[in-house]
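What follows is an incomplete set of chains from the complex, kept in their original frame.
Going by the order they are written in, the chains are A, B and C; count residues from 1 in each one.
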Amino acid sequence: MKVAIIGGTGYGAIELIRFLYNHPYTEIEAIISHSQSGERLDSVYPHVTDLVIEPLETLNIDQLAERVELVFFATPPGISKKLAPGFLAKRIKCIDLSGDFRLKSSQVYQDWYQGSAAEQQYLDLAVYGLSEIYTEEVKNAELIANPGCYPTASLLGLIPALNHGMVDPQSIIIDAKSGVSGAGRSTSLNTHYPEMNENLKAYKLGQHKHIPEIEQALQIEAGKELKVAFSTHLVPMTRGIMSTIYVNAIEEISTKEVIEAYTAFYDGHPFVRVRREGELPATREVYGSNFCDLGFYSDQRTGKLTIVSVIDNLVKGASGQAVQNMNLLNGWEPSTGLNYLPIYP
Amino acid sequence: MKVAIIGGTGYGAIELIRFLYNHPYTEIEAIISHSQSGERLDSVYPHVTDLVIEPLETLNIDQLAERVELVFFATPPGISKKLAPGFLAKRIKCIDLSGDFRLKSSQVYQDWYQGSAAEQQYLDLAVYGLSEIYTEEVKNAELIANPGCYPTASLLGLIPALNHGMVDPQSIIIDAKSGVSGAGRSTSLNTHYPEMNENLKAYKLGQHKHIPEIEQALQIEAGKELKVAFSTHLVPMTRGIMSTIYVNAIEEISTKEVIEAYTAFYDGHPFVRVRREGELPATREVYGSNFCDLGFYSDQRTGKLTIVSVIDNLVKGASGQAVQNMNLLNGWEPSTGLNYLPIYP
Amino acid sequence: MKVAIIGGTGYGAIELIRFLYNHPYTEIEAIISHSQSGERLDSVYPHVTDLVIEPLETLNIDQLAERVELVFFATPPGISKKLAPGFLAKRIKCIDLSGDFRLKSSQVYQDWYQGSAAEQQYLDLAVYGLSEIYTEEVKNAELIANPGCYPTASLLGLIPALNHGMVDPQSIIIDAKSGVSGAGRSTSLNTHYPEMNENLKAYKLGQHKHIPEIEQALQIEAGKELKVAFSTHLVPMTRGIMSTIYVNAIEEISTKEVIEAYTAFYDGHPFVRVRREGELPATREVYGSNFCDLGFYSDQRTGKLTIVSVIDNLVKGASGQAVQNMNLLNGWEPSTGLNYLPIYP
């Protein structure tokens, strides 16, 4: 199957290219870059020297629709909502790594994204691609809204607990920490090496765009409105997200029981690994891979359950999950082209 | 004033030596090291080459009590409880950087430290040296229990809110993150560079020894029993602690009002800096210094107040605060020998 | 083909397992660990949870020789010289990642390794597995001495220049820099995170065991005795080696000419990438991959040629090259199971 990547020079795209390069059933037909068309990818990313040598292209939807069956958008906010409809009209499947189609309510989108949402019909059409949870919906989707990095880690950690009625949906606090690659490749003082090295920063407390995305998904599980307290931090490392999640247990439950419930919930989903009692996952343990590892501590003193969820933000939090969704969409084994060990150390 | 440092080769001691080296009113008379006595400090720490050249000594309490007026303990758990009484009997003031004298209840100590507590008379005698809060008590102390690193950051962030009755004392969640120097100089797989670099680890959820220390101090403010949910994480950096604290506001309060209340509370205490609305402190902004910086976000959506507190774990979280306490004890200006800008970048 | 790994819990082994896990023609039949036999690998390395679940075994040569066709040694110095003969006697091929069989002269081995060398017949038997240079010899080997990490980077950078008679063999200076994983998984003060982070250390100037290995290979090319000045440095990163090499050009030569000569030399060897004029390789550009990237600057002012050679020390500098040698040995495409893009960022 031939595919195209639009927005070819960001970190999302380059990680997509890494996985597609070895995917047995797909071929990258075109890499589209508005800003650097005509150049070769290896002049932008020297690590692909000799390996990915076709020039970056400008976008021509009509032409591209003839050449490929599926398009990945790894574009900044506001681009895919304009371009995806053109592809969909030609029955080209679209997987969007940006936030343009994740929120069902255009009002909520406008409140949090400070811009106008995609047309409602596309918001309705889009399937939220949290692969382990919406597996069946993804299989039949035309347009997939690939989840955000923080929501992926947070939702995979929380949904089973809500689904089992184990915790109070009104009590959710998510303390999320991310490596700096999550901020993308655009330079800023904030991500300038001497400002970020040997430093730990909190940012956008209670104001991150991923909040409505998390709440939307959790409300479905809880069956009612809820709000989450959500904080984000930048950690001096390149890759990795950890969400440390605090919820009130509805009744006393042991760490062991929680682990059993989660193990059962994720049975048949190899990319979520429920870790043993006493083990807490570290971000390095999923580095470069599509795994989401979950650890638990149920505190009898406070009645709170703490859930630790880690992913590689560029893989399970972006491009790996996009490939997993492509696999589902095509009826392939979900782990096709993703079945690698994490890189350690 | 002549002082001695016992436990002279850990990170706490070496940071103490850094500040005492330039302190105008003190002189380091002796550095005691059980494991490396006879050696020169610069063979253990080459960065002091040519600067601190006296040999490390073995401990002789009687002799040392003749030579110094004050002793700092920068020893592992369980040492100072044995040694401090000998100095106190000779009216030598003691500042203990370990946890031996921090908890008033010997039962609580045993529950969390898995060892027997110091004698009750010394637990009673010890003043908890959180300098900004117990300023007056410290001035008259004989034995100071210098606070732990996590408690210092957490308590300075929480006490004003409890003191003002602004938040529900039963709702406290502290998500704490530390640089790796907090684990000390003893090697372990956990702190081996390739295991810790480009990694983020959660550890000891709900089980850290600093929990009872935090609860003990907060209960005094709240006037009742309370439990805190407390999680700790290792961040790939050497220095710095950030406590991100979540509490339920008792009634609606704006970030601005919180800032005003904290500014008033810490008036006259230059080492606590209440940051402006919209600013969140980063650990690097207090690097190498004795400051504790506080930032706030009061979320009207969730009714929760988030407090971000940062310190340098080796300074305000250990040796800097010990020097500040020594200053208070002697009636000197609290900032004597500590009045430096943070090192940035 | 079934293979075994002896010394299964070091970084060399775990990286070998990463590549073999996806290798199309091999299966890991046994992982041998003296120190942790009986345990599962994922209790030592949690990142393989659910993926590599067989218990670590103790070594029984007779039994193992029945089960496998090839053995990798990822053992500390001095082990393989004792064990490999037993396997060789049973016609099991051996690839040794340690230094035991790299030096042809047992006297030189003793001078640099401070221990007795393997028996001379095995030193004679061993083929030095620098894959691009000794391709044919490796294909027919029984025992492969897989090169050291520094020698791999240094020799791939130097051999073409010597081979072409471009530079003075007596003028070689190699300034080598390594990530900390090169020091292995054993803890030490030197590799303790707070000692190594935000630090750069020179070590073992002129005394590293890799010196005779480099000289032995270069003398073959130069056709005469030579000595290299070789320095090593630890850089605060986990993976990557850079050798910056200084040699005197025999006659004036442009950077462009050097690049042409190297490009021709490495034609047909995809893992060595000769970078374009004006480009210097960075270690991250080969991260996690089996590439060796080379950059050049021929300085007309000084008459010196500077060669910059980068590898991932754990891949091309150890386990990746071992797999490449296994491929050659079996007549498979050299890039089998190694054909991945570097991980960036």
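Just so it is clear, a residue touches a chain if its C-beta (ideal position, glycine included) is under 8 Å from a C-beta of that chain, and two chains touch if they have at least 3 such contacts.
Computed from a prediction, not measured in an experiment: that's the story for all the values here.
In this structure file the full complex is assembled from 4 copies of one chain, 3 of which are shown.
Throughout what follows, only the chains that are shown with their structure count from here on.
Taking each chain's centre as the mean of its C-alpha atoms, the one that lies farthest from the centre of chain C is B.
Distance between chain centres (mean CA atoms), chain A to chain B: 39 Å.
Chain B and chain C, compared by their mean Cα positions, are separated by 46 Å. In this assembly, the C-alpha centroid of chain A lies 36 Å from the C-alpha centroid of chain C. Among the residues of chain C, those in touch with two or more other chains are 11, 181, 197-198, 238.
On the chain C side of its complex with chain B, the touching residues are 11, 179-181, 185, 187-189, 191-198, 236-238. Here chain A touches chain C in the complex through residues 11, 14, 17-18, 21-22, 45-52, 181, 197-198, 238-239, 270, 273, 275, 279, 281-282, 284-288, 293, 339-345, going by the rule given at the top.
Against chain B, the residues of chain A that register as touching in their complex are 173, 175, 177, 179, 194-195, 197-203, 205-206, 227-229, 231, 233, 235-240, 242, 244, 246, 280-284, 287, 295, 297, 299, 301-302, 304, 306, 308, 310, 345.
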